[in-house]
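Heads up: the structure comes next, in structure tokens.
Just one protein chain is left out here, and the rest sit where they should.
Here the chain labels run A, B and C in written order, and each chain numbers its own residues starting at 1.
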Amino acid sequence: MQELKKRLCELLSDGTVARVLGWRRGETSFDPEPAFFGSAEELSDFVYDGFCGANLSKMMIEAARLEGKTAVCLKPCDTYSYNQLIKEHRVDREKTYIIGVGCRGKLDIDKIRALGIKGILSISGTECDGDGDTLLIKTVYGDKSCKYADAMLSRCHVCRGKEHKIYDEIIGESRDTTDGDRFSEVEKLEAMAPRERFEFFRRELSRCIRCNACRNVCPACSCRKCVFDSNNFDSAQKANVDPFEEKMFHIIRAFHVAGRCTDCGECSRVCPENIPLHLFNRKFIKDINTFYGEYTAGEDAEAKCPLTDFDFGDAEPGDVTSGR
Amino acid sequence: MQIEKTAHAAENKEWKPMIVAFCCNWCSYAGADLAGSSRLSYPADVKIIRVPCSCRVNPMFILRAFERGADGVIICGCHPGDCHYTTGNYYTRRRMALLFSMLDFIGVENGRTRVEWVSAAEGAKFSATMNEFTAKIRSLGENVRLGDLRCRN
Amino acid sequence: MMGGIYGISKDRLEKLFSALAAERELYLPVMSGGKVNFSVWEEGEDVRLDVTKTAKSPKDAFFPQFETLYTCRTEEGKLKIDPEELCRREFVVFGMRACDAAGLRVLDRVFLSEPVDTFYAARRELGTIVSIACGEPEESCFCRAFGIDAASPDADVAAWFSGERLLLKPQTEKGTRLISSLSEYLTEADGAEAAIEEEQAKIRAITEKLPYSLLSLEGWGSGETKRKFDSPLWEKLYRPCLACGTCTFVCPTCQCYDIKDYKTKNGVQRYRCWDSCMYSDFTLMAGGNNRTTQLQRFRQRFMHKLVYFPENNEGTFSCVGCGRCVDSCPSSLNIVKVIKAFSKDGGDE
Partner (left out) sequence: MQRIGVFVCHCGSNIAATVDVKRVVECARLEPGVVFAEDYQYMCSEAGQMKIADAIKREGLTGVVVCSCSPRMHEATFRKCAEGAGLNPYMLEIANIREQCSWIHKDMETATEKAVVLMRAAVAKVNLNVPLKSGESRVTKRALVIGGGIAGIQTALDIAEAGYEVDIVEKTPSIGGRMAQLDKTFPTLDCSACILTPKMVEAAAHEKIRIFTYSEVEKVTGFVGDFTVDIRKKARSVDIDKCTGCGVCQEKCPSKTAKSEFNRGLSKRSAIYTPFAQAVPNVPVIDREHCIKFKTGKCGVCSKVCPAGAIDYEMRDEIITEKYGAIVAATGFDMISLDKYDEYAYKKSPDVITSLELERIMNAAGPTGGHLERLSDGKPPKNIVFIQCVGSRCADKRGKSYCSKICCMYTAKHAMLIRDKYPDTNVTVFYIDVRTPGKNFDEFYRRAVEEYHVNYIKGQVGKVLPQPDGTLLVQGADIIDGRQVLINADMVVLAAAIEPDPTARKLATMLTASIDTNGFLTEAHPKLRPVESPTAGIFLSGVCQGPKDIPETVSQAGAAAVKVIGLLSKDKLLTNPCTAKADELMCNGCSACANVCPYGAISYEDREVRGIGVREVRRVAVVNGALCQGCGACTVACPSGAMDLFGFSNRQITAEVDAICR
């Protein structure tokens, strides 16, 4: 992190960039927040560790409106999102200086809590450049520890690789964290009977409180005004009124980001009710791969989105659902 | 604390399926007209909404229909390659393939949605399709998985 | 029976719940999908009284996220209005924490003052609260900063876990009624006072050690409104805010709602649903919105909780320090950070 901080200071002081977008140390060792830094002095609060899971690429939409260049710290998975935003003309590459930061998996405080660890005062072993695989956790109820991997966000277990797809320079090492199959959850559901699937989603979605965190954090959900906030379809709504409304919201949201979603996993990370929202997106990704050939949104900034493209020989909607 | 309601107890009236058919203006709507002028009947449960092209059909409309109590939604357009706007139905095909797959994924019976290509000359096909689709919906019964129960008030 | 203390062994709780649920609706913290929330209890559910904080506060037992106010319909061209009936069933919310119970006092100030919100009042009337002291407070808890004692909840019935027993102490008439109706399952607990005191001491000792417990609210409350409003700190603080409504919807004291119409077969159903000051259409009017930026919306939330509300309510803050927003903010933003930022330099920077 020191190297990264030093480089950021340099970029600011030599005038390459007007500001830095990174993470600011929070009140504890596990609540850093995304922040802009305008000077080397402000950077003293800069932090980059295992809890810096937030995908900063969406904030670059805002940064594009600011005067001068912004240096942004992007993890490998974030660079997909950034590419996708370039493709959609939402960010300004010219005004961006991308520092590809290393990643050895990001941590989820809820995972630690789920291990029954309460009253957490501080956590060590979260450094990005460290290579320990144990976290030491000080709590009001005594000292605890857990495996780094056990505290990782679910998405990191099915990481698509630690290669930055776009960057100006890379600082820090990455470590492969993949130990699961990205589509296994989707496949498991597919194998279930429709009735079971329905019950599964009903149970999960019934917890939705329509807080919109999933939408607002999503780099693909970058609409200036969401359809669910406008009256264009007579669809303005914020209540979770009935099980179907959540389905409508989540299905449409997933549909709108289909072919654009980079599977960054932010939706599931931020859900206060722990709803596995990534399942919708992954289902679309899997279907797109199966029906129209492998496609990875954000792999580059040029490829045509499968939903604004077609092939004369595409599968018929009827075959697709009965084919299973 | 989820507000949940269960489907209304059997109303006195016999259940009749409610089916929304989106038809493109150039082929399928004309196909429906031909079915009409050829007196090829199909159930009155099918109600047609005219759209310029099948690619005008937004998934929002489909979910809205289900939310409002539709039991089945069918989209009809020109055959691939014959689109009045050259490429519209190709986009429809992709969009609906993905949407239907998703509905299936969340456990909605996949017979409730359908896309059928019907040309202006295929009155008989239009009628046959609607008969078949209605029969399918009847066999599936009332849509309880997607409906918003308030709309039945 | 008022004043007495009653006990029940942990393994008989399930029986107690059955008895409670037989007569009335029973809300309990239940685990589903890895999260604990209050919901109407059914046999066999995974009740988790050990979890300090539910994801969502239990306020929606009294102020649901969505409720119908009335229904209009046309019949033969004539308009008919069916008002929604007020709550008529008794219910118990079992397992609330001291902070949540205090949260209801905040809601009371809003909904029970004139004009009284009849929907809320009816539920408040019929609902009995059993609140359990927090055996294991968490790091994000800071109820103490608001003068709330996690060790002695202010509710119809206060309860403590002590060893293998749950000790219950009715504190209101409603609470007494509830306890008497359960005499079959409860026994008068001997030496309970001492056990409770012991438990309380333990809780208070832990609370001392929690990082935010000693948060100072100096400078907040009424006064110096404009200075705080104009503080340059907001510009820095709001930046990571996603404008989602998580903090508002998990909060036990947020009380804002929106009223909307749902079109039905032959009319509309007028309903209200929680609103969030974080949303861009919050207080949207025909002529536009008086808060057009996220900075303004962000500021509104905290100014309301820490300045406007106390100003209008004899110094009572509209925050009870439950810490749910601290736990759930996607950007790790929270009221603690705001309070601390201002306390450092009074907000002048």
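Here are a few things to note about the model shown:
Heads up, the rule we're going with is that a contact is a pair of C-beta atoms (placed from the backbone, for glycine too) under 8 Å apart; a residue touches a chain by one contact, two chains touch by 3 or more.
What you see is a predicted model; the values in this text were computed from it and never measured.
The chain that is not displayed touches the following shown chains in the complete assembly: A, B, C. Considering the whole complex, the residue from A:6, A:147, A:195 or A:304 that touches the absent chain is A:304. Listed by residue number, the positions of chain A touching the unshown chain are 65, 87-90, 222-227, 230-235, 256-257, 304-305, 307-309, 312.
Residues of chain C that touch the chain left out of the display are 74, 76-77, 263-266, 288-289, 292-293. By the touch rule set out above, chain B reaches the unshown chain at residues 18, 20, 29-30, 32-33, 35-37, 39-42, 44, 47-53, 55-61, 64-65, 68-70, 81, 84-88, 91, 95, 127, 151.
Note that only the chains that are shown with their structure count from here on.
With respect to chain B, maximal separation of chain centres occurs for C (centres as means of Cα atoms). Nearest to the global CA centroid, when each chain is reduced to the mean of its CA atoms, is chain A.
The centroid of the Cα atoms in chain A and the matching centroid in chain C are 30 Å apart. Averaging C-alpha coordinates per chain places the centre of chain B 44 Å away from that of chain C. The residues of chain C that reach two or more other chains are 37, 65-66, 262, listed in rising order. Of all residues in chain A, those touching 2 or more other chains are 207, 240-241, listed in ascending order.
If you check the complex, the residues on chain C that touch chain A are 32-35, 37, 52, 55-56, 65-66, 136-139, 206, 209-212, 236, 239-240, 242-246, 248-250, 258, 260, 262-263, 271, 273-276, 279-281, 326-328, 330-334, 336-337, 340. Touching chain C in their complex are the following residues of chain A: 26-28, 31-36, 54, 109, 114, 118-121, 139-141, 203-204, 207, 209-213, 215-217, 225, 229, 234, 236-241, 266, 269-270, 272-275. Contact residues on chain B toward chain A in their complex (touch as defined above): 2-5, 58-60, 63-64, 66-67, 80-81, 87, 90-91, 93-110, 113-116, 145-150.
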